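To start, I am sharing the structure in question, which I have written as structure tokens.
The other protein chains are all here in position, but one chain of the complex has been omitted.
Presenting chain A:
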Amino acid sequence: MAEDKYNLKNPAVKRILQEVKEMQANPSDDFMSLPLEENIFEWQFAIRGPGDSEFEGGIYHGRIQLPAEYPFKPPSFMLLTPNGRFETQTKICLSISNHHPEHWQPSWSVRTALVALIAFMPTNPNGALGSLDYKKEERRVLAIKSREAPPKFGTPERQKLIDEIHGYMLSKAPPIPQSGSSDVSAEKPTNEEADVQVTSEPAELAAAEEELQNPPANYRIVEEPVQEIRPEVVRVAREVPSSRPTAQAEQRRLETRVHKPAEDRLFTWAAIGLTLAIVVLLLKKFMKASAHGSVFIDES
């Protein structure tokens, strides 16, 4: 692979290449993970939703970033497939044991961490940062949706790897659990349209949720090249047109409000004019009448 590109004297590189080799030599049905060809510190992975849970049958993609000090410093994990347990594109806090906040240790590996991540999915998030607490039904829907297509993310090379991993996971995956939700997959459009929805729709949900749960959780990838955050861009782009009509209506309402005072003045003048006219007419009539009357009185 990339052996010639890296300094094999670098202990982190040496270790990572060994993990790649081991990962390929002992494939698992539960997960698959490989580094990008251009950067062995960046991995893609997919895990299978644990059986006997609402995640069963789901294929969840994510990315791993290994630090330069690996294995002294822990890898960072981030999910890309909407799952209802972890926010997508948000670093997952991998304190592997719930009871004891354990530190990362060099005797762990990407494999260990992935196994832990699978085991972690059905646990109660307890309000941890980057966690979501969707209802089981919603998670089941997302699990089924997750099989249709892998998420769209990053460079074409990365996408190729994601697609490959997805194909592998599908080939190893058991059939979808039949829990009467087949209609959900039936109504979904295929291919690219589906992708956009997969990436954008739950992200919007998540965004709404964030406002309620953890406002400061909104830190997004900063250091990554622009194309990496494409799904995010797509989401924003789709949101803007949908919000425009209401904005225009609002503006129109404002304009009419601006016109009102002028119209009011006009009406006032008209009313005053009419009142004056009536008063004049009444006076005229009164004069006539009184003249008559006076004549009448005079006569009488």
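Simple rule for what comes next: a residue touches a chain if its C-beta (ideal position, glycine included) is under 8 Å from a C-beta of that chain, and two chains touch if they have at least 3 such contacts; residues count from 1.
To be clear about the criterion, contacts and distances are computed from a predicted model.
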Name the absent chain by its UniProt protein name; which of "DNA replication complex GINS protein PSF1", "Dolichol-phosphate mannosyltransferase subunit 1", "Cytochrome P450 27C1" or "Ubiquitin thioesterase" is it? "Ubiquitin thioesterase"
If the hidden chain were put back, which of A:Gln18, A:Thr123 or A:Thr268 would touch it? A:Gln18
Using the definition of touch stated at the top, determine which of A:Pro35, A:Pro71, A:Gly84 or A:Gly154 touches the missing chain. A:Pro71
Could I get the residues of chain A that touch the absent chain, sorted low to high? 10-11, 14-15, 18-19, 22, 65, 71-72, 74, 76, 78, 89-95, 100-109, 111, 128-130, 216-217, 219-223
